[in-house]
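A single protein chain has been removed from this complex, and every other one stays in its place.
Chain nomenclature is as follows: A, B and C, assigned in order of appearance, with residue numbering initiated at 1 for each chain independently.
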Amino acid sequence: MTHLTRVPISIDDLIRAVGGPERGGTCVFLGTVRDAPADGGVTGIEYSGYDTMADAELDRILAEAGKRWPESRIAVRHRLGLVETEEASIAIAAAAPHRTDAFDACRYVIEAVKQRLPIWKKELRADGSALWVDPHGRPAVVGPPSPPPPV
Amino acid sequence: MTHLTRVPISIDDLIRAVGGPERGGTCVFLGTVRDAPADGGVTGIEYSGYDTMADAELDRILAEAGKRWPESRIAVRHRLGLVETEEASIAIAAAAPHRTDAFDACRYVIEAVKQRLPIWKKELRADGSALWVDPHGRPAVVGPPSPPPPV
Amino acid sequence: MSTVRVRFFASYAELAGCETTAVELSLPATVRDVVRRVREQLPGTRALPERPLAAVNLRHVKLDAPVGDGDEVALLPPLAGG
Partner (left out) sequence: MSTVRVRFFASYAELAGCETTAVELSLPATVRDVVRRVREQLPGTRALPERPLAAVNLRHVKLDAPVGDGDEVALLPPLAGG
């Protein structure tokens, strides 16, 4: 089963996927695309990935978390393609009998995702330029966005 | 504005209430009513509260969190009345520019709620009995549920 | 004599047999004095813990907190929100 999607993530579906009568706490994390007015405005981010590896890596991350918090149930979705400002690029839901485990498991997954997921983003600027984003450094201008944002 | 509600909580509305282009991380916590098969099954929980104080206390908790995480925006809803198994009795959403703050602010609110909110719950058992729940101790049988669960 | 309004909730309302009552007492007085007076007035409340959780005017307080005329004092069962 794939954790990657090209359509908006349904938070309700994700919460339902991890819910259950024995799990009383659910922690959800959403990462949303931020605007950057200082850089002339960001209209969206184009996400691309090494799909097969990203999916395998997410499987491994969920398996690790499942081993560490055996009573938890966790689901994750990551967007690919164009994600507009304020939309969620990633959503994680972790449910557990007790809230501490739900928080910790959710946190574990997002930290592992940030460190390990082979996914890249190109910031689409309001002026029509596009930049590959290196979260650890400076973005570099690489030219006009491709493909152009849909109308 | 009241943080208390007698109808199911819309998570999407709560997320929208805290979202914004400068806040890239949103942490949501849901507390849901657990079943307790060992106790013969729980069909729901009847929540009652000291409404005016609960609302004031939630205002104070949100103000404290807002002072501690000034760039965050936080919303909370707590159910009153009958909440059926697997429904959320509480939902908190905290959005912030960075995920650590979103997690920490959300966690702060749920811990404060557990310690300070004047709300009580009566567990409705499958056998028709009802028990006031003391989260720090043993529930005590207090008689048949009132009002009876809706069909 | 001053009057404070006393509110009971959840299991305490069941023990008291009522949800609100009025208590008269001379000032200065504390929440502890209110609890003492309530025990005299409503025999069911003798089953309450020696030192119940309390609030005055919508804020948690200790039992030695002062009360004034017109205050709303609440006696709170163990909290179970969330």
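Keep in mind that, in the parts below, contacts are C-beta pairs under 8 Å (C-beta built on N, C-alpha and C of every residue); 3 or more make two chains touch, one makes a residue touch a chain.
Computed from a predicted model, the values in this text were never measured in an experiment.
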{"item": "Which displayed chains the hidden chain touches across the whole complex", "value": "A"}
{"item": "Sole residue of A:12, A:64 or A:134 that reaches the chain not shown, by the stated touch rule", "value": "A:134"}
{"item": "Chain A residues touching the omitted chain (full complex)", "value": "31, 48-50, 52-54, 56-57, 78, 89-90, 110, 113-122, 132-137, 140, 142"}
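Just so it is clear, only the chains that are shown with their structure count from here on.
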{"item": "Arrangement of touching chains [line / ring / star / complete / other]", "value": "line"}
{"item": "Chain centroid nearest the full-protein CA centroid", "value": "B"}
{"item": "Distance between the centres, which are taken as Cα means, of chain B and chain A, whole angstrom", "value": "26"}
{"item": "Cα-centroid distance, chain A relative to chain C, in whole angstrom", "value": "50"}
{"item": "Set of chain B residues in contact with two or more other chains", "value": "31, 110"}
